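Heads up, one of the protein chains got dropped from this complex, but the rest are sitting where they should.
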Amino acid sequence: MRRALGLLVIIIIFSPYALSFFHGQGLSFDISYNDINVFAFTLLQAFLSSLASLVLGFIAALGLIYSANRYPVFYKWILRPSCLLPNVVPVIMVILASLKVIDPFPFGFTGILLLHTLMNLGIVALSIQKIVSNKLSGLSEVSALFGASRAQFLFRGGLQTIFGDLAMVGLFVFAICYSSFAIPLVVGGSQFTTIEVLIFEQIRLEGDWAKASFLALLQAISIFVLCYFIPQKIEATKESFRRNQYLSSRIGIPIALIPALIIIIGLFGSFSMGMKQFLRLDLLRAELPGQILNSLVVAIGTGLFSFLLFNLIAFVFYRGTLKKIILSYAAPSTVICGFAFLIFGPQGEVSSLIRMILGISLISVPALIRLQFANTIYSLERQREVAVLLGASDAEVFKRIIFPQSFFSACFLSGIASFWAWGDFALSSIVADRSHTVALVIQALMTSYRLELAVLLLWLLLICGILTFALFSGIGYVYHKKLIS
Amino acid sequence: MVMEKQKTSTFAILFALLPISLGLLIYWTSESGSENSNADLTIISYGSFVSSWGPGPAVGKIFEKEYGVKLQWINAGDAGLIIERLRFQNANQSVDVVLGLDQLTIDGAREVLEWRNFSYPEILWHKRLPKDALQRDFVPFDWGPLAFVYKKGQLDPPKSLEELLSKKYQGTISLQDPRTSTPGLQFLYWILSEKGIDAGFSFLGNLSESIHSISTSWSTSYGLFKRGQAKLTFSYLTSPIYHMIEEESGDYRAAIFEDGHPYQVEYVGIPEKCKNCDLAEAFVNFLLRPEIQKIIMAKNYMLPVVDQIEQGTEFANIPKVRLIPFSAQSLTRDRRSLLERWKKLGL
Partner (left out) sequence: MSTIKNLFLKFEEFSIDIGELELLDQGVTALWGASGSGKTTVFRTLCGLIDCPSLEWEFQGERLDQLSPGERRLGVVFQSLDLFPHMTAKDNIMFAAKARSISQEVANKDLEHLSEVLEMNRFLNRKAHLLSGGESQRVALARALISQPRILLLDEPFSALDRDLRLEARRLLNSLLQEKPIPVFMITHDSEDIDELATRVCRIEMGQITSVNDQA
């Protein structure tokens, strides 16, 4: 059964490629010198962006630890959600807000790095906080007792200890920046093209689906190869944090807060105009509840489907090759994924919503696996071994060992996927038939001068996103509490 | 024991989810035809046209009432993606009417699909609509000159392309990338047809000092302008009317260029493979009726293609500008190399 489910996982995660090749009647291997340059640039910007995110994220993580120790309420309700905010707001909003707050904005290469870092710093900080708390707390206290300074500890062994974990987080950011689309185009200027832009160009301007498919495959393979050969350290992580006085820093708090502040300040201040526009649009007012409901369906659906995928993956994860494949696989190109699903199934509202659910889940899950889920299921490896030695079947091992203990993590991450689903319009706008969801309405409002109303609805979207996230992680939390008590 | 039961039931739910979702998927993919297959006419267009505040629903409602039929609107999202949507539209779903292509994209549409020729009824076309806007297989339904838009008091409006190179416009212009945006492509073609290819590119190179940013879409570049980051943006001559009507603000103005303006014509077409072709043709004719043209004008903020429609409205006050006709065909043929050169400019 595990073999069959393993195959199912492979089929599901590679379905966008399979569908697009099937439709594109093959691949075009026509690669120019320029395309190679684009690849090189994409790699470079992704590498530097992830490096910058790691460095600043590390300092921010020390801030998170500091505030978790000193101001737990502020940490739980303000700082932690703030860290997640830049990753869930539609990219275009991050761009508009940043250009408003950071004035003059350093366009070009620096601009790309700056925005990628702003977007990913928070989520990186949260991950590093966990790693540092789990792995460096004891070591750092010991070296403090020996009289080593914080810098001495970090540079003479501390960082080395968690190098593998940092590489995993770095790869998560790398994969996001590698397939970045809007940021390089808006703030980079025309010479800074990424592969994702190149794919989009092939489809939109040339209608050359065969080449677009090939570029998407190359994009996927290149990151796959990279991940495959970089030793990825996944290890057991404990959920509980030790209070660590030594590895914490006040300076990290503002750094962790800056990205969210930029977005909030940048998007603030057009409420009255937005309300005015809202009151003028009777039909929108009538439609909006339905669109909120559709968005809710997509968000919950994405959460559930992601949850299913996480569990399927947890079931098959322990096969050597499959584990490597899952860990090396990055989310498919949004454009390719969108068009691949467009040709799949009938048209209509329900179908559009199903496509969104499938597409957003397939894009979100690989990133979230790398971010956390791989660690969670890897931490159960020893227990799985013991259970197998005791004679338990695969199904039994999953049902009684893996599933209950990965439930919280799967719920939490499905909650993030559902949050992303509220804000998605990159994929939705390709697969949707109409403005079914709030995000698509926001996009249509932006293309018809009504930016302020779009921003107003974005706030609505954020609140709804937080609620569904809370629902998923709440279920996980309650179950987890019951499980361990 | 209770805990055990709870675990088992959660587990059961999970594994019930798997066959249920697979079953749904299989049912869904095997389902032939559209969920709205009871619609008499399927129309595909771009997002803001079919949104509730756009012209689509308003116009469609009247048509449905008058003809006693049901319309199905498909939102292709971005106007530039309509052709790709057509290419990818499920084989078992035929589209009867395609609405929203422009003079730069109809050639591409002709490569993807065959289109029905159209016999124009007796129409008094808008006097200023250039004659070359009429095609045998695509019917214009609205149009508008393109122009740089600015906010009164923020800068002296430029009066020509050359003036944009001036120091006083340094870092002020928000443009769109021609690779991802139709107005962006219009801008590039405008410069190249006005100045010639080589001189055009060298002009663009010189323009880099004046450029604030180049966005992926019109909405982003207009957003940057509206939020005050850029002082000038490439948009439509009709853009200020939106602000006047919807925001009661007379601050937004279009800069009038003495040497003329490019223009965009939006078309409606009927694919040869249409399902209900007569009704599709009736719909296209319907779009050209004066009262319908008025709705499209008012909701899309574009000029009507039929004469006299804008009389008595804000649209009548639009400055009369010289229009620059350009042959999109010759440029679209070389599009790939032109965009390569654009990229190399590194703006």
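Letters A and B name the chains as they come in the text, with residue numbers starting at 1 for each one.
In this section, a residue touches a chain if its C-beta (ideal position, glycine included) is under 8 Å from a C-beta of that chain, and two chains touch if they have at least 3 such contacts.
Note that the structure is predicted; figures quoted are calculated from it, not measured.
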item	value
Interface partners of the hidden chain - shown chains only, full complex considered	A
Full-complex contact with the absent chain, from A:Arg2, A:Arg150, A:Lys276 or A:Arg400	A:Arg400
Touch with the omitted chain, as defined above, among A:Ile59, A:Ala387 or A:Ile475	A:Ala387
Residues of chain A in contact with the chain not shown	382-383, 385-393, 396, 400-401, 404-405, 483-485
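Just so it is clear, only the chains that are shown with their structure count from here on.
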item	value
Distance from the mean Cα position of chain B to that of chain A, given in whole angstrom	31
Contacting residues of chain A [partner chain B, same complex]	23, 34, 92, 95-96, 99-100, 103-105, 107, 181-182, 185-187, 189-191, 193, 197, 200-201, 203-207, 209, 273, 276-277, 280-281, 283-284, 286-287, 304-305, 307-308, 311-312, 339, 342-351, 354, 399-400, 403-404, 407, 429-430, 432-435, 440-441, 443-451, 479, 482-483
In the complex, chain B residues that touch chain A	3, 6-8, 10-11, 14, 17-18, 21, 24-25, 28-29, 31-36, 46-48, 50-54, 57, 73-75, 77-78, 80-81, 83-85, 87-90, 92-93, 108, 111-112, 171, 177, 179-180, 213-220, 222-224, 226-229, 239, 242-243, 246-247, 301, 335-336, 339-340, 342-347
